[in-house]
Structure formats: C-alpha cells, structure tokens
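The complex appears here minus one protein chain, its other protein chains still in place.
Order of writing sets the chain letters: A and B. Residues in each chain are counted from 1.
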Amino acid sequence: MDAIKMQDITKRFGDVLANNQINFNLKPAEIHALLGENGAGKTTLMRILYGLYHSDSGKIFVNEKLAHISSPKDAIQLGIGMVTQHFTLVPTLTVAENLVLGSSGTAILNAKKIQAEIAEASQRFGIPVNPAALIRHLSVGERQRVEILKALYRNARVLILDEPTAVLVPQEVDALFESLERLRKEGLSVIFITHKLNEVMTVCDRISVLRDGCMFGTVEKAATTQTELACLMVGRENFGVTRQAERQPGKSLLKIENLCVLDKKGLPALKEISFDVRAGEILGIAGVSGNGQSELSQILAGMLKPTSGNFLVDEQDLTGAEPAQITAAKVGCILEDRHSAVVSELSVTENVALMHLDQFTKQGVLDRKMMRKEAEKLIAEYQIKASPDDRIRTLSGGNMQKVILARTLSQSPKVVIAAQPTRGLDIGATEYIRSKLLEQRDRGAAVLLISEDLDEIISISDRIAVIYEGSIIGIVPTQTANAAQLGLMMSGSTLKNREVASGTISN
Amino acid sequence: MAQFRIERSPAPVWMRFLIPLIAVVITFIITSILIIWAGANPLEAYYYFFIAPLSSRVSLIEILVKSTPLLLTGAAVTFAFSASFWNIGAEGQLIAGAMMAAWLGMVLKGVPPIIGIPIMLVGGFIAGVLWALLPAWLKVKLEVDEVVTTLLLNSVILFLVSFFLNGPWRDPISGWPQSAEIASGTMFFKLIPRSRLHFGFIIAIAVILIEWFVLSRMSFGLRMRAVGMGKEAARFAGINVQRTMLVSALISGGIAGLAGVGEVAGIHYHLIEAISSGLGYNGIIVATLAGLNPLGVIPAALFMGLIDTGAQSVSRALGVPIYLGTVVQATLLLVTLGLFVLQNYRIRRV
Partner (left out) sequence: MEIFLVGLFAATLRVATPLIFGMLGELFCERSGVLNLGIEGTMFLGSFVGFAVASQTGSLWLGLLAAILAGIISGLLMALLAVWLGVNQHVSGLGITLLWTGVSLFGFRLIFGDPKVPPSIDSFSPLSPFGEIRILGPIFQQHLLTYIALLMIPLVWWVIYRTKFGLNIRAVGENPEAADAAGLNVYMVRTLALVIGGALMAVAGAFLSLAQLGAFTYGMIAGRGWVCIALIIFANWHPLGVLWGALIFGGISALQLRLQVSGLDLPYEVFLALPYLVTIAALAIAGRNVSAPSMLLKPYRRE
C-alpha cells in the first residue's frame, strides 16, 4: 500500500520538458528524498502533487484512490501539506494567527482556545513553537517549524518539504531532522526535496533521483553511497576535457579578500571569502543556489555593501563603491536577475546608453544619432532579435541578456562578472553567451563566472571554486576535476570525504 | 468545455487613441445623472458644455485663459511623477509662486516690464522650489512619504496667505483681504487686447516644450525616467537615484510656482485667498490624462480649460450649478484611469 503514487507524470513548460513520464511512490511512515540538480524537475513534480501546477498527463493516487488535485485546497483536503522555500507566513501576525488564517471557525477569535490547541499539536508532533510570538521575531528555522505545524494543523498525513535545509543553520538542521523522525513515528510520510547528499544519508529511508526531468530510479539508503548518488545526480562519471588551448594567465585583476556579508535576515551569507581571478582566465564559482552566490555578485556590482573584507580591481580598492565607480573602473557586471539590470519600460537604445550615458551626451543633450548607431551596431554584432526602439520588456530572455552582455562587453572591461548568465535561456543563446565569455578571456580579461549550471562551469572555466554555505570549499583546476569530487563538494560533504574523493584540492 | 481567461497583453496602437474618446463618452453618460437631477436635458447641457464654448471667439480665448495655469501645473506634476516623486503639492507650490509675485509686485515699483517680468518669473520659480524643498529633502534623506508632506504643506500655505492678507499685506485702499495691486512693470502683457489672455500662456507653452526636450532629449531626462521606472536598475546603471529625485522634485515645484506668478501677474494683479482653489490638484488630472507625456499636457490642459469654460456656459444658460465642471473633470479622470488598466487586458478563450 502506498500513501502516494504518481504515475507517468508529464509536464511541459513551453519547449522545456520539466517532467517526463515520471513514476514515483511514497510509502506510509517513510522519509523519502527527491534528489537532483537545479532544474531536474523535483519541485515541478511536487508542485503538481500539491495542486500548484497541473500535469499534462499522468495519474495521482492517494491511499490507492485516484485523486484529482486542481488546487492546494484539494491537496490539503487529501491530507497533503507542502512547505515551499518561500514561506507563506504573514510576518506581523502571531504564530497562532497564521495557523488559523483562512481556516473555518468562529468569527471571533478565542486566543486562549486557539493557543491551547496549537500548544497541544506542537507537543504531539514534537515541534516546539510559541503560539503567541510574532512571526517577524522568529528565526528562519522557527518560521519553518510554523509552516510545518500549519500543514499538520490542517491534518496533513503527507508532508512535502522543498529544500528545507537551504535556509537553515546546522543546529536548526539537526532539530528539523529530529522533528521529521518524530513525524515518521507518528505514521506520517515526508517527501524531502534536496541536493545535499549528506542530509539524504542522515535522515532518509529511500532516495529517488531525478535528472533532466526523468526519474533515474529509487534506491534504499542502505544500498547506496554518497559517491554513487553524486554520479547518479550529476549524470557523468567524468568530464571530457575538450577545451581549447590553455593560455598562461596573466596578473591578478580581481582580488577578493575575506569578504563577509549578512543576508536580509541578518544571517551570514558570505563568510570570509577570498580568491583572485587573473587576466586571461575564467574562474567558475560552482554551487547549489542560495549558498551566497547572489550576495557575492551583488557586492561586486556595487548593489550591496559588504560587512567586512575588500575587493580590488587591478589594485584599486572598490569595496563599498557605487555602481557608477565600479563601471568606471572597467568592471562589467551581468546581474543574476536580468530584470533588475535593465529598465524594462525604456527602449533597447536607451538601455544600451544608460550605463555609459556620458559617452552619449554633449553638454547635457543626448546624441541620439550616436546612441542609435551604437544600438544598431550591437544588435548586428550580437545577433539580437530586436529593433532599437523596442521596449526592452518585449524582448525574449535570450535577447534581453544579449543586450546586457553587449552593453557591458562593448566597453572592453578588464574584469567581467557574470552571474547566472544563461539561466532560463535556450541552447542557442546559451552557447552564444558562453562563446562571448571565452572571447573575453582570450582577449585578456579576468572573468568570474558564477553559475549553478555545472556543465557551464566545466565547459568554460579554467579553475573551479565551489561555494557552500557562504564559504569557498575549495578551488580546483578544471582539468583535474571529476564529477564525484565536485558533486560531493557542492553537497557540502565533510572534509574527510573530499580527501577521499580527490587529492587535488587546493585552497 | 469552453473556458475564458483574462490575459495581460498590450493594447494595439489604435486603442490608445480611442481611449480618450471612449472616456469622454462614458463620462457624459455618468454625469448626465446630475444634469437630470438639476432638471436639464443632458444633450442640451452638453451642447452648452462642449459646443458653445468652441463656437465663439470670446469663449475660445477664455479656454486658453483657463488652461494657462493648468498647462503649468500639469507640466509640474508630469515632471515629478516621471521620476516617481509623487508631488501632490503643486497647489501649495503654485501659491508660493503667487505670494512671491505679489511681494515682488509691491517692491518693484517703477521698474520697466523688461526687467520686472523676468524677475517675477525667476522669483516665482524660486518660491515654488523652496516650497517643494522640505518634502523633497525629507523624502530623499529620511524616506518620509512625500504625498503626506506635500498635502500638509498645501494646507499650511493657506494659513500663510491668510496671515499676510489679513495682516501686513492687506490692501490699504480697499481694505479687503487682498494684497495691493502689483506694480505696472511687473504685470504680464496681454496677448490679445481687451481679453484676459496673457503672456503666461506663452511661458506655459515654452515650459512644456523645454520640459519635453529635457525629458526626451537630455541625459538628465533619461536618468529621471530611468529612476521613475525602476530605481534598482537605475542605480545599477550608475545613476545617483536620490539626487535625481531631489532635482526633479524641486524643478517640479518651480514650474508650479510659475503658474502662481501667472495668476497674480496676468489675471488678478492682487494676491487673493482663493488664488488657486484646486489648480494644483487639477494639474494631477492633466498629467494623468496626458499619460505623463509633456506634449500630451497641452491637449489635456486645453480640454480641462474647455470643461471649466463649458461649465460656466451651462450654468448661465440652463442654471445647472457650475460645479458640474468639477464633477465632469473628476469623473473623466477616474474613467480614464480605469480604461488605462483595462486596455491591457483581453478576454481569451482557452
């Protein structure tokens, strides 16, 4: 008997096949890991189960009965609860108020009665919360407990946790795992979406691995190892080093020294990061999302001020500089979020000129002919499918990214910082952007590539640094890197494991 | 099973031109309730409202007179809103300009117009800038909501006017709560003899053309628009967001101040308590109808002037209260706002 059975689930987003004929089953009272890289289709599958997406084909059985789940309400009715990465809690309300929000009940809130109920539930499931506390005073871990309790309060028997540990500090992770064990004892089932191998090995009973939208099998924990899972997840034993001729890198152009920053919640997002990038090389920063990459790129773009540490470009200290100064120092940034790099209501021409407006201005008046000529030149050179007068928001993601790239690279920057440059783009645009980054490297620029796409990192970087929980775990030359080693490092597995995997880690 | 879904998709170009027309028709239909209440025939009333003023030279000129301050307040609001500084204080900044004009008119006795008029313009502009300074500074430095501060300052300046008109500036000749007549060298000349149309109209058109040039042709204008459309992206592009907002707020205040100069130096020749009575707020309507396009301010302000003039003509001819004009203007604003949103949606069959 299965608590949940998903049969031949297929889901397409445009041209992308997010889930391809996936079969998945969940037993009662088990903790089941759904393992895979970013974009493997894990979250999509679970959003289908929770009624947030609708599958194109396939069937779902809950307790052996065919179920039609068209909204989260249906899922809740069937006893399915989901805790997403973005908590749906109202920060100014108390824990108790968040739990009763939207539930049926009396018009007048009886705070005492509600709090007693919650205290009881909290006791029973071993999830300690203070019903009277305001959400905004709670740590992320406590908020997560509230989310879990919210699902349980609505009688969930199956709990889906989407990367629950991504936002937690280690102590909170331990507490979460204890709670999950307790739920399993109570007879509940948990689906645990993750890409951290050590966690999988700690808490799960069975593991299902997804890659590129396909299910690559379900294994018992006892019958597998971290290394095997890493290979299964990444999908290659070794990388073919089909890279063009190596060049001797020049002097160090970008130097990062002991950079620290706190995230929006006041937790450390970067911990004493140091590395440097030399002229004529690409340093790839690999890592699973949310390990400090966003903050790193924001700092280098001048949009976020570090709490301590420095960064230098060609020996010029740019720590805490405004974006204008950074641009003036010949640093070109490609932000992670395309939409915050361009003014979506302005035209392509205006967006191209905006970054270097002084070059297109004579006594305060815009040289519109020159602006247009520049835009036309870049459109032709970078094969952008748009006309200079198009508002930038009407462009496809790939073309928008090409505009940003063109605007940045046309200034021949000394340092290029590219954060997730190909995220969400089609193959053509992706290949093009990668080739442009290689061009910059060959030109002698220092390129820092921050990407969650391991293939991308491997195919164009000279060296690979792995970031995990705000620290650089290690830096390896691409030639000597192998799948298991990188997979383990990205999963933050312990030092001992890394040493076993490879002896070539430099720091 | 056929399912329908509301989707977002941009309106075709012809739709944008049709919207003002649809808005006017809907406004007619809604406001005819009031006309019927007043015991008049809506069609007849709308004849006096929109056709009669256009068919006589005198009232055509009156439309231009009435639209003169609206051109300027509309331009002022457009400028600030373009940088998403929500200046609701054009009313107060206009009055500040009017006060400055009244004072300069008292002190500049015996100066020739060639000197007096430029001083009036510069003085009024500066007064408007000063009255916008506090909200702009508080917004940029302390993130105090500019809507609230500009609204409050609109009330404060009325007390200031009242103080001066009942105290030091009270007209010694008439004894009324109004300032003394301004010096002849500071009065705006008439564009058409024996009419009320004055030099301020030319100033207004000139300001709008300059504003259009700044916003669309100068790098500062592009920076302003970038800030208005996306502060983060503007900052990433190296723009000093705070300074840009501050400057655009101050210039907006200055433009509104010019409108006040026009009312004193071109129409009343005195400062009176009711010098504005809503011209600044109507500037927000003008700017909205114009879609925050400086050139659009011209037809929008003229149309508002037509409604003002038409309301007088309906009132005279049919005894419908003149406040019908205000109702029509407000209704037109709300209907246009609604249509702006709806034009971006389509109902599609899925």
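Observations on the model:
Definition applied: a residue touches a chain if its C-beta (ideal position, glycine included) is under 8 Å from a C-beta of that chain, and two chains touch if they have at least 3 such contacts.
These figures come from a predicted structure and were not determined experimentally.
Between the chain not shown and the residues A:Val100, A:Leu318 or A:Ile473, the one that touches is A:Val100. The chain not shown here is touched by just one of B:Ser67, B:Gln93 or B:Asn154, and that residue is B:Asn154. Remark: the omitted chain is touched by one listed residue; of B:Ala45, B:Met187 or B:Leu324 this is B:Leu324. Although one chain is not drawn, its touching partners on subunit B can still be listed: residues 34, 37-38, 86, 88, 134, 138, 142-145, 147-149, 151-156, 158-160, 162-163, 166-167, 278, 281-282, 284-285, 288, 321-327, 329-331, 333-334, 337-338, 340-342. In the full complex, subunit A touches the hidden chain at residues 72-73, 87-93, 97-98, 100-103, 105-109, 111.
Operating definition for what follows: only the chains that are shown with their structure count from here on.
The distance from the centre of subunit A to the centre of subunit B, with each centre set as the mean of the Cα atoms, comes to 48 Å. Residues 301-303, 322-324, 327-328, 333, 335, 339-346, 350, 353-355, 357-358, 360-361, 364-366, 368 of subunit A are the ones touching subunit B in the complex. By the touch criterion given at the top, residues 217-220, 222-223, 225-226, 229-230, 232-240 of subunit B touch subunit A in their complex.
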